[in-house]
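Yeah, one chain of the complex is gone here, protein chain that is, but the others are all in their spots.
Letters A and B name the chains as they come in the text, with residue numbers starting at 1 for each one.
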Amino acid sequence: MKFTVDQIATILQGTVNGDGSQLISGFDKIEEGKSGSISFLSNPKYESYLYETKATAVIVSKDLTLKQAVNTTLILVEDPYVAFTILLQKYQEMTAERETGISTHAIIESGVSVGNDIFVGRFACIDSHSSIGNATSIYNHVSIGKNVHIGDNCIIYPGVIIYKDTIIGNNVVIHANAVIGSDGFGHAPQADGTYKAIPQLGNVVIEDNVSIGANTTIDRATMGSTFIRNGVKLDNLVQIAHNVDVGANTAIAAQTGISGSTKIGENCLIAGQVGIAGHLTIAPKTIITGRAGVTKSIKQAGQVVGGYPAVNNTEYLKRSALIRRLPELFDQIKNIK
Amino acid sequence: MKFTVDQIATILQGTVNGDGSQLISGFDKIEEGKSGSISFLSNPKYESYLYETKATAVIVSKDLTLKQAVNTTLILVEDPYVAFTILLQKYQEMTAERETGISTHAIIESGVSVGNDIFVGRFACIDSHSSIGNATSIYNHVSIGKNVHIGDNCIIYPGVIIYKDTIIGNNVVIHANAVIGSDGFGHAPQADGTYKAIPQLGNVVIEDNVSIGANTTIDRATMGSTFIRNGVKLDNLVQIAHNVDVGANTAIAAQTGISGSTKIGENCLIAGQVGIAGHLTIAPKTIITGRAGVTKSIKQAGQVVGGYPAVNNTEYLKRSALIRRLPELFDQIKNIK
Partner (left out) sequence: MKFTVDQIATILQGTVNGDGSQLISGFDKIEEGKSGSISFLSNPKYESYLYETKATAVIVSKDLTLKQAVNTTLILVEDPYVAFTILLQKYQEMTAERETGISTHAIIESGVSVGNDIFVGRFACIDSHSSIGNATSIYNHVSIGKNVHIGDNCIIYPGVIIYKDTIIGNNVVIHANAVIGSDGFGHAPQADGTYKAIPQLGNVVIEDNVSIGANTTIDRATMGSTFIRNGVKLDNLVQIAHNVDVGANTAIAAQTGISGSTKIGENCLIAGQVGIAGHLTIAPKTIITGRAGVTKSIKQAGQVVGGYPAVNNTEYLKRSALIRRLPELFDQIKNIK
C-alpha cells in the first residue's frame, strides 16, 4: 500500500515542506530511515538524525527551527508523536485482516453461546455455560473454563488460560500465556507448621478496553471479585493478587506486583518492577516510579512517589542525593573532631 | 445450597446472637455483605463495617465488645478467621464436582501407567514411561514429558509444562502455565566470549502437599535434583533455579527468585519480590520481608530479615529511620561548623 507525502499530510492536517509527490510505503525510526519510508521527530535528543536520515519524509513539529539543511521532505504538524501514532493506526486499520470462523480442531462444549463473526483457533477449548461476544477472536491453545463470559471485539492470544467464572467486557486484549483467575495465594497456617488452603471461591472481572500483557497473572478473589476496571493497561509478567481492584485507566508496567486486597485508584501510572503491599488504597492519579515499594496507603491524589518504602518522590530524590553525599559528611565529621 | 445460621453455628461450634433461623446462601466480605450472605470480622480495622453490613450473619470473636447496635445476626466463635476458613472449606467440599475420565482428545503414550478416577483434559499429552496416580486431574493443554511420575490427588491446571524425569508426590496443585523442569541457567564462558551450554542432567522432585502458582518456573538440577519439599507453597511468577532445595512448609510469595544451589530451611516465610543469591543456606523459620535481597547465608533460625543486602529486620528498620533523618543530620553539621 502506497501513499504520497501530500496524501499523508492531508490525513494528519499537516503542511508539506518539500516534494509532496513522493511515494511512501513504510515506517521507520528516524535513525533507521530508508528511502520510501516516513519517520517522525518528537524527542529533541534525536534531532541530529533529522539532518542525516535517509527517510523520504519526516513528521516534525511546526515549531521546529531547523539548524541546518535537510535532505528529506517535512510534514509540519502540531504534535509529531500523536500524528505518527494516528498514521500507524490508519495503516493498521487498512491492512488488518481478521480471520473468522471456528477451527474444526477447536472444542466448544454444547450450550456455549457464541456471537457473530467470531474466530476460534485450533485446539482452543471453551467449556460449558460460557459465552463469547461478537467479533471476538480466540486464538490457538486458549483454554476457557466453565461459566466464563467474554464480550465483543476481544482478542485472546494463544495459550491464554481463563479459569471458570471469569467475566470479560468488550474490546479486551489478552496476550499470550497470560493466566486469568488462578487461585489466590491463601493458605491458613496450622498449629503443626503445615498450611491448609483457603478456598478461593470468587472470580475475576475485567471491564471494557483493558489490555493485558504476555505471561501476566491475575488471581481470582477469595470471595467477591478481583477487578480490572475500564481501560486498564497491564504490561507483561505483572502479578495481580486476589481481591485487588485496579481503577479505570490505570497503566502498570512490566514485572510489577500488587498484593492482595489492594485498591488502586483511577488514572494511576505505575512503572516497572514496582511492588505494592496488601490491603492498601492508592489515590487516583498517583504516579509510582520504577522499582518503588509501596508499604502504606497513598491518600492524596496526584502525587509522584518513589523509593522503598515509597515516599513523595521529591523527598526520595533528596534522600538519594544526601546518601551520595555521605562520604563528604563522614569527612566533615572527622575534620570537626 | 442453603443452611440456617443455627446449622452453621453448629458446624463452627459457635453461639448465635440473633435470629438463627435465617437462611444463608453465600459468602461476602463484610464491606460487601448482602442479604442472604454470611461474613466475618477478624481484622479490627474493619469493625466499623459490622454496624452497617447488609450481610444476614457475621462471624465474630466471642470476646468482641460491641460499640453500637448491629442489624445482623452474630455467630460468636474463638477465632473468626479460622472459623470462616473452615466454612469455606466445608462449602467447597460439598459443592466441588470433580470430572473424571480421559478426553478422547488427550494423547497418552502406550505404556503410561494411570491410576483410578483420573481426569485428563483435551489436548493434554502424557509421554512414555510416565505414571499418574489415583484421582489426579490433568487439565487441557498440559504437556508431560517422558519418565514423569505424578502421585495421587494432584491437580495440574491447563497449560502446565512438565519436563522429563520430574517426580511429583501426592496432593500437589500446579496452576496454569507453570513450567517444571526446564534447563537450569548454566553456560560456561569460552575464551572467545561465547558460551557453551552446561548439560542439565538432573531433575525436579516435588514432594507431597505442595502448591505452585501460575507461570512459576522451577528448573531441573544440573546433577541430582531440585527439591520442593513437603507442604511448600509457591505463589505466581516465582523463579526456582537449578539445584535449589526449598524446605518443608516454606511459603514463598509472588515474583520472588531463588538462585542456584541455595538451600532454604523448613517453615520459612518469604514475601514477594525477594531475591536470594546462589549457594546460600537459609535457616529454618526465617522470615524474609518483601523485596529483600539476601546475599549471605542466614545461620540463626527464626530471624526476621529485610533490606538489601538483607540484615536483621530491626537493624534494617533502624537504618531506614536514620536515612530518613539525614536532612536533619546535614543541618546539624552545618550548624556545628
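One rule holds in what follows: contacts are C-beta pairs under 8 Å (C-beta built on N, C-alpha and C of every residue); 3 or more make two chains touch, one makes a residue touch a chain.
Please read all numbers here as calculations on a predicted model, not as lab measurements.
Asker: Check the options B:Phe3, B:Phe123, B:Tyr139 or B:Tyr157 and report the residue that touches the missing chain.
Answerer: Touching the chain that is not displayed is residue B:Phe123.
Asker: Write down which of A:Thr73, A:Gln200 or A:Gln255 is the residue touching the left-out chain.
Answerer: Considering the complete complex, A:Gln255 is the one touching the chain left out.
Asker: From the listed residues A:Gly159, A:Gly186, A:Pro199 or A:Gly224, report the one that touches the chain absent from this view.
Answerer: A:Gly159
Asker: For the chain that got dropped from the picture, name the residues of subunit B it touches.
Answerer: Given the touch definition above, subunit B has residues 107, 123, 125, 141, 143, 159, 161, 163, 177, 179, 182-183, 185, 187-188, 193-199, 201, 215, 217, 219, 222-224, 237, 239, 241, 243, 255, 257, 259, 273, 275, 277, 279, 293, 295, 308-309, 318-319, 322-323, 325, 329, 332-333, 336 touching the missing chain.
Asker: Could you pull out which residues of subunit A are in touch with the chain that's been left out?
Answerer: Contacting residues on subunit A, toward the hidden partner: 27-29, 32, 81-82, 85, 88-89, 91-92, 105, 121-123, 139-141, 157-159, 173, 175-177, 209, 211, 213-215, 231, 233, 235-237, 248-249, 251, 253-255, 266-267, 272-273, 290-291, 320, 323-324, 326-327, 329-330, 333, 336-337.
Quick note on the criterion: only the chains that are shown with their structure count from here on.
Asker: I'd like the Å distance between the centres of subunit A and subunit B, where a centre is the mean of that chain's Cα atoms.
Answerer: Taking the mean C-alpha position of each chain, the two centres sit 27 Å apart.
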